[in-house]
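Take this structure first; my questions come after.
For this view, one protein chain was removed and the others were kept in their places.
Up next, chain A:
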Amino acid sequence: MTSLATTLSDSVVITKRNLIKVKRVPDLVVFATLSPIMFVLLFRYVFGGAIGGLPPGVSYAEFLLPGIFAQTIVLGSTTTGASIAEDLQKGLVDRFRSLPMAPAAVLVGRTVADAGLNIISIAVMALTGLVVGWRINSSVPEAVAGFLVLLLFAFAISWLMALVGLLVRTPEVVNNASFIVIFPLTFVANTFVPLETFPSVLRTFAEWNPVSAVVQAARNLFGNTSDQVPVPDAWSLQNPVLYTLIWVVVILAVFVPLSVRQFRRTASR
């Protein structure tokens, strides 16, 4: 069995490798940051005026930004699957598997590097948000905790996407397939609008949708809540941080072993 130290040092090597790609292909960073900016501006100014349900005096920018953060980084974590599929296609997975390295390291290195990319996009979004009127109304530790909850959840989704990438094996298909799942998941939630406007079945789904909890947790921690926008009574939204962390733990507990197992028996073609 590979020791923890080996797994860590191998993971560092792979993380470095993945981050070098980010440095060499600036388009990656440009698009990872451009689309969040676009989302912030679109929702703030195109839909912001039309989206109802918010009482007067409540800033849509403050309501919106935590939702945009969540949607963007969840979508961003699909990169993990596409990149792993690409490594498979190019024979790199065969190379790694023929080396005496820790088998988990390729996946750890991938998901950690993608978390790095997510940090970049969240920073860009936060700056754009400040420009369009979003504010953090809480303390520094609370704000940091808010960002951490977002990043942790995205990291867990990365591991789920890693398994998808290993199974699907074609980067384009990974992208399309995950979009079909992730897009509704991030829209049937409290991301962009309060849940009161939802029909009842959809509303129950949205209340228990982990994305809603992530968004609610971020709103609470950034102080972007208002007495005039009541939080639904569902336990998941009354305890959003705890509920999110439970999801993170469950996803990791299921998909880390599954992905590593799949990696050990996957050969390029």
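We take it that a contact is a pair of C-beta atoms (placed from the backbone, for glycine too) under 8 Å apart; a residue touches a chain by one contact, two chains touch by 3 or more; residues count from 1.
To be clear about the criterion, contacts and distances are computed from a predicted model.
UniProt records the chain missing from this view under the protein name "ABC-2 type transport system ATP-binding protein", selected from "Aspartate carbamoyltransferase", "Xanthine dehydrogenase", "Phenylalanine--tRNA ligase alpha subunit" or "ABC-2 type transport system ATP-binding protein". In the complete complex, the hidden chain is touched by one of A:R17, A:R135 or A:R203, namely A:R17. If you put the hidden chain back, the residue from A:L167, A:V188, A:V229 or A:L252 that touches it is A:L167.
Where chain A meets the chain that is not shown, the touching residues are 2, 6, 9-10, 13, 16-17, 20-21, 24-25, 90-92, 94-101, 105, 167-170, 265-269.
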